[in-house]
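Apart from one protein chain that is not included, each protein chain of the complex appears where it belongs.
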Amino acid sequence: MNNHNKRDWKSKLHEIIYEADTPAGKLFDIVLLVFILASILLVMLESVSWIDAKYHYWLNLGEWIVTILFTIEYIARIITVKKPLKYIFSFYGIVDFLSTVPKYLSLIFMGTHALVALRALRLLRIFRILKLARYLGASNHLTSAIKASRAKISVFLFAVIIAAIIFGTLMYLIEGEENGFTNIPKSVYWCIVTLTTVGFGDIAPQTPLGQLIAAIIMVMGYGIIAVPTGIVSAEYTKSSNDSAKKKESEKAKLNTQSCQNCLAENHKDNAEYCYNCGHNLHLE
Amino acid sequence: MNNHNKRDWKSKLHEIIYEADTPAGKLFDIVLLVFILASILLVMLESVSWIDAKYHYWLNLGEWIVTILFTIEYIARIITVKKPLKYIFSFYGIVDFLSTVPKYLSLIFMGTHALVALRALRLLRIFRILKLARYLGASNHLTSAIKASRAKISVFLFAVIIAAIIFGTLMYLIEGEENGFTNIPKSVYWCIVTLTTVGFGDIAPQTPLGQLIAAIIMVMGYGIIAVPTGIVSAEYTKSSNDSAKKKESEKAKLNTQSCQNCLAENHKDNAEYCYNCGHNLHLE
Amino acid sequence: MNNHNKRDWKSKLHEIIYEADTPAGKLFDIVLLVFILASILLVMLESVSWIDAKYHYWLNLGEWIVTILFTIEYIARIITVKKPLKYIFSFYGIVDFLSTVPKYLSLIFMGTHALVALRALRLLRIFRILKLARYLGASNHLTSAIKASRAKISVFLFAVIIAAIIFGTLMYLIEGEENGFTNIPKSVYWCIVTLTTVGFGDIAPQTPLGQLIAAIIMVMGYGIIAVPTGIVSAEYTKSSNDSAKKKESEKAKLNTQSCQNCLAENHKDNAEYCYNCGHNLHLE
Partner (left out) sequence: MNNHNKRDWKSKLHEIIYEADTPAGKLFDIVLLVFILASILLVMLESVSWIDAKYHYWLNLGEWIVTILFTIEYIARIITVKKPLKYIFSFYGIVDFLSTVPKYLSLIFMGTHALVALRALRLLRIFRILKLARYLGASNHLTSAIKASRAKISVFLFAVIIAAIIFGTLMYLIEGEENGFTNIPKSVYWCIVTLTTVGFGDIAPQTPLGQLIAAIIMVMGYGIIAVPTGIVSAEYTKSSNDSAKKKESEKAKLNTQSCQNCLAENHKDNAEYCYNCGHNLHLE
């Protein structure tokens, strides 16, 4: 009996923590979201040295409150779930652990405090809490468009990286160490900076030949950005058209009747008589 | 009688100021537009120190003229409108107030003069005056495409910001204060600069690991720009197709016969009998 | 008779210079293209100081040759055209004049030599010579897509400029002269640099509030680039679909016959007998 009660209590807590359809579950999610955002804000403010100097006591207090609440949540999640190990080693389980433990570690080891910043990873839970995908529209063409384009865009990005390695090596040979292209990895990094049209300018080609090749890389980068855009755009149009057609055909199927006299089909929705033979469609 | 005349005078002024369909209203809008542009130009020129040093007297004079005219316009708007409070606290009401008052404040308080620059906000009135949307074409697919994409693009930009916070925090941990990533907000700012492919270069990663992650952020930013573009492009195509279909179906309606018996319309193209009453359509 | 001969000679020269359909006209265009490219190359090389120091004599000689040939061409164009004034004040007439005269001016005035660089404008003639538009495909959807999008893209760019003025003024107020935003025009310039995701980094916000607004500008710029892309992409699809439909319907019209017996239409292309009544379609 006691055991039964305990299980009841557990399953209720499970419902609150893991599901969002009950009022208590919704409230839990909102409170969790507020605490995640607050913890991120605390970490951010603490990293600004003059704010930390002035309000260190309050920031530290706030962090301990957040840490303890996160610890309680973490333990509650482990207790209420059926397979605790599965949760612990799941993506969100690891993130929850990493965002809680550094504060405790900072009591023992110096310097580990900065790892509190890992708490930013908890932001990813926002996607789960808000179920943002729902905002994207019921039919969710975007998700299916991105899924359909994923393979193509991966190949595309793979080709971009190969181009960056080849051109980066070339630039290393041409520009050399004296112009900032100190080694090939750095040169490849510069090439990615240029190809993606970011262009920091911390490293920039100085020799005429280097600048010529840089110009080629840029124009290339400017031109090939058209490829992923074209893919997503076309896939999105397709997925959106497909669903429109599906709806239409479903509608057509539901509304169609055939004439009892001449068997003609595809009558108008509000037809009373067959367009082919004039037979009353609703006669029984 | 006097009161009636006064109301007439008010309603005429209202027509001139708030409507643009009468010749007087059009003239008012054009004059207003010229003065707004002139006031922006004055503010711009005054901010250039050598121009201000040379022509301070004339710039100041011009600003006072503009300020007094804007004041008269502001008062006239309040007087002529039926619900003055609604105008005063409307977006354009606040903008009109903020663009007029700093010049007066500069007489009393030192240093408030720079706020005259807020006048630039009046530029937003251009959208109202020119009714720019009209240029976008009668059917205005663009507006409906942007409206349809708004929610999706918001979610997308939201995801971009979350990515910026997570990667920004990561870069703060990796690069640290000695390489310019002095605190997390700055690091997140750098991440947005990189993800949007702007790339100022005032802060740039120096460690190999930092450069590797920077490269990942860049390629990501380069790839995901395809998403909003794809959405707008597809929505625009859809909205443009929808209107084309609508036109076609309207055209179809125009070309269809009506039943001589019951006057029903919208028969199928190859119909022999009226779908509504069963009357032979081709009987003469 | 002499006068007649002269006119013949003139009209022949006109044909060579202004038309490209005869072998002589084609040859003239190719030679002109080579000389334009050569003159651009000369100007470029001369601007590189160490090349100019080494090969000044040869570069100068080459430029005089090109200048004299361009002068002859310019005079020939004036002589052979029917309305010389119209040519002289046309866009290409002015460009031709501006690309020829600076070399002569350099004999009289010092320092005017740099204007030889205006010769680069002659490159625009390439569009005419190569008739590049032809490469874009016979149906030329691209041109019609760009034409259809022009008005919308102008409004869009206009909105970008207004946003740049408003945000630029705001940044001037926030960042001030000490952080490089010395005056509003410069601040607006910075805003355009940021909004278009170019990001030179010669000016960069230093205050936290300035960086926050910069981040908003960047994300905005990153998001709104989707708009012109979406427009062109959709218009191009539309124009391409329209022409496809047109072709199809033309094809359909050409290939359609009606049965002499039952008047049924829309027979298959290779039909011998009417699908409706079985009458031989080719019977006469």
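Some points to look at:
In order of appearance the chains are A, B and C, and numbering begins at 1 in each one.
Here, a residue touches a chain if its C-beta (ideal position, glycine included) is under 8 Å from a C-beta of that chain, and two chains touch if they have at least 3 such contacts.
Remember, it's a predicted structure, so these values are computed and weren't measured experimentally.
Residue C:117 is the one among C:13, C:117 or C:220 that touches the chain missing from this view. Considering the whole complex, the residue from C:67, C:169 or C:233 that touches the absent chain is C:233. For subunit C, the residues touching the chain absent from view are 40, 43-44, 47-49, 114-115, 117-118, 120-121, 123-124, 126-127, 132, 135-137, 141-142, 145-146, 149, 153, 156-157, 160-161, 185-186, 188-189, 192-193, 195-202, 221, 225, 228-229, 231-237, 240-241, 266-268, 270-280. In the full complex, subunit B touches the omitted chain through residues 197-201, 229-230, 233. For subunit A, the residues touching the chain absent from view are 151-152, 154-155, 158-159, 162, 165-166, 168-170, 172-173, 182-185, 187-188, 194, 197-201, 204, 208, 211-212, 214-215, 218-219, 221-223, 225-227, 229-231, 233-234, 237-238.
We adopt the following convention: only the chains that are shown with their structure count from here on.
Taking the mean of the C-alpha atoms as each chain's centre, subunit A and subunit C sit 40 Å apart.
With centres taken as mean Cα positions, subunit C sits 30 Å from subunit B.
Among all residues of subunit A, those that touch two or more other chains are 197-201, 229, 233.
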